[in-house]
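Removed: one protein chain of the complex. Kept in place: all other protein chains.
Labels run A and B following the written order; every chain starts at residue 1.
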Amino acid sequence: MRNLVIGGVLVGSVVVAALLSFAWTPFDPVKVDATHRLLGFTGSHWFGTDKFGRDLLSQLMVGARTTLYVGVVAVGIAAVIGTPLGILAGMSPRWLGEFVMRVNDLVLAFPALLLAIMFGAVFGADTLTAMVAIGIATIPSFARIARSGTLQVMSTEFVLAARAGGRSRLNIAARHVLPNISGLLIVQASVSFAIAVLAEAALSFLGFGTRPPTPSWGRMLQESQELLTVQPRLALVPGIAIAVAVLGFNLLGDGLRDRLDPRLAARV
Amino acid sequence: MTLSVTGLRVGDLVRNVSFDIGAGERVGLIGESGSGKSLTALAVMGLLPEELPASGSVSLHGRELLGMSEKDLSRLRGDELAMVFQEPMTALNPAMRVGRQVTEPGRIRGRRHRAEELLDAVGLPGTARAYPHQLSGGQRQRVVLAMALANEPSLLICDEPTTALDVTVQAQILSLVKTSLPAESALLFITHDLAVVASVCERVLVMLDGEIVEAGSTREVLTQPKHEYTRKLLDASDLEARR
Partner (left out) sequence: MTARVLRRVAIFVVSVLVASIVVFLFMAVLPGDPAQVALGVNATPELLAKTRTEFGIDRPLVTQYFDWIGGVLHGDFGRSYVTREAIGSQLLDRLGVTLWLVGAGMLVALVIAVPAGTFAAVKHRKASGASVSGLSQIGVAIPAFLAGIILVQIFAVQLRWLPSGGWTPPDQDFGEFVRGLILPALSLGLVQGAVLTRYVRSAVLDTLGQDYLRTARSKGLRPGQALVRHGLRNASVPVVTVLGLQLATLLIGAVVVERVFVLPGLGSMLLDAVGSRDLLTVQGIVLVLVVGVLLVNFVVDVLYTVLDPRLRGS
């Protein structure tokens, strides 16, 4: 329960910051202001400014948008493609299911970062390629969970009765499989979101993610490097933001898993 | 007295249990699930879970077991005290060969038993190099029995050893227990099946809701039950013909 609450609060704050940024930010995050460079924690600039005089808090808020955006699209792609794949593999004859899983493993051999770099090389690196690459790299996790859950559901009495009654595959998938594995999928979504956030941060850090001047937490970290000795704040602020988001989604996933698990076990 | 239990309490699941077992005696402990019989056995072995403390007195050959250090208790277990548990399928380490597991009680005390001998004695010749998953439930239970008897314990506790097995296999295991237990060793046999008690034990203790409600020789208790619960048990079982 505690995991759920803490996770929810952390994720919630990121979401709130992102949503708020659409309406209002303390300053314009991309506006260069040479007179106010490298300020510390002040009354007007709560987190200070960077070497271009841009307000850190505003960058943080708009960066939250990117982070969430990438997470949602990446997890969305993975869920929308991976889930049907997994369900199909679980409902098919054994050899087909095994084959799909082998292909799955192959995709797994291309980690998110590597795919993003490859995509970046071919299509040019920006937020879109990063999202799609991370999404594709996450498909195997969803497919695997979906298949494993499907196999369990398929052996329950409900489904055996439905099959005996001549219900079509699609019908069974929609009415029995999907509702019963949704819990598993939600947990996976939360965990994958955390991974996506880390991947996006790493990519931006390497220069393969969001292009300037759009604020991005990963790039904020990369930019902070040269002045690290004198202004560690520049690294700590985005760094803690990333950690908060990742921790939040992980805890959320753990909490959801704890809540849904006994019910899952009982239903399936 | 080999085993002397006085006023044993475990949480509120075992309340004021007292009984004695002398050398060479075969005593049955009978009751339904939830009566506290397994907890009593675990209390004697010192294997109760952390959250369930025991109070009262449990002494083996005059030595008090409750409150004894883990170090001393572990010296007694597998040597003077041994136990066979209910579920054979999970009782053995799946990653270790059966022969190695069976000689372990001896090995940790510097005694060198031969795995083949121990396994032969329980009717499992040639299985020393097998892994547990290659054996059936009944066979695994024999291995567990062999392990328990390896050091000729003063007290062997069996907690429903045949409940998880087929009826045909049950009879084999029971007869094995009777024949392979050394004469001087005491036996505490826990079960919910009166027929089993009748075939193995000379004395019987009847347990209900954490207390012993009747005790006496098997013949007495089964032919002239004093407590209402005992009577109910007898009625529910099919010992009619035996009487």
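One rule holds for everything that comes next: a residue touches a chain if its C-beta (ideal position, glycine included) is under 8 Å from a C-beta of that chain, and two chains touch if they have at least 3 such contacts.
Since we're looking at a predicted model, the values are computed, not measured.
J.: Who does the absent chain touch among those shown?
T.: Every shown chain touched by the left-out chain: A, B.
J.: Among B:65, B:82 or B:119, which residue is in touch with the absent chain?
T.: B:82
J.: Touching the absent chain in the whole complex: find that residue among A:68, A:91 or A:113.
T.: Final answer for the missing-chain contact: A:113.
J.: If you put the missing chain back, which residues of chain A would it touch?
T.: Per the touch rule, chain A residues meeting the hidden chain are 102, 105-106, 108-114, 117-118, 120-122, 194, 198, 201-202, 205-206, 221, 224-225, 228-229, 232, 235, 239, 242-247, 250-251.
J.: Could you list which residues of chain B touch the chain missing from the display?
T.: 45, 47, 50, 70-71, 74-79, 82-83, 85, 87, 90-96, 104-105, 108-109, 131, 133-134, 144, 147-148
Here is the rule we use: only the chains that are shown with their structure count from here on.
J.: Could you put a whole-Å number on the gap between the CA centroids of chain A and chain B?
T.: Each chain's C-alpha centroid was found; their separation is 54 Å.
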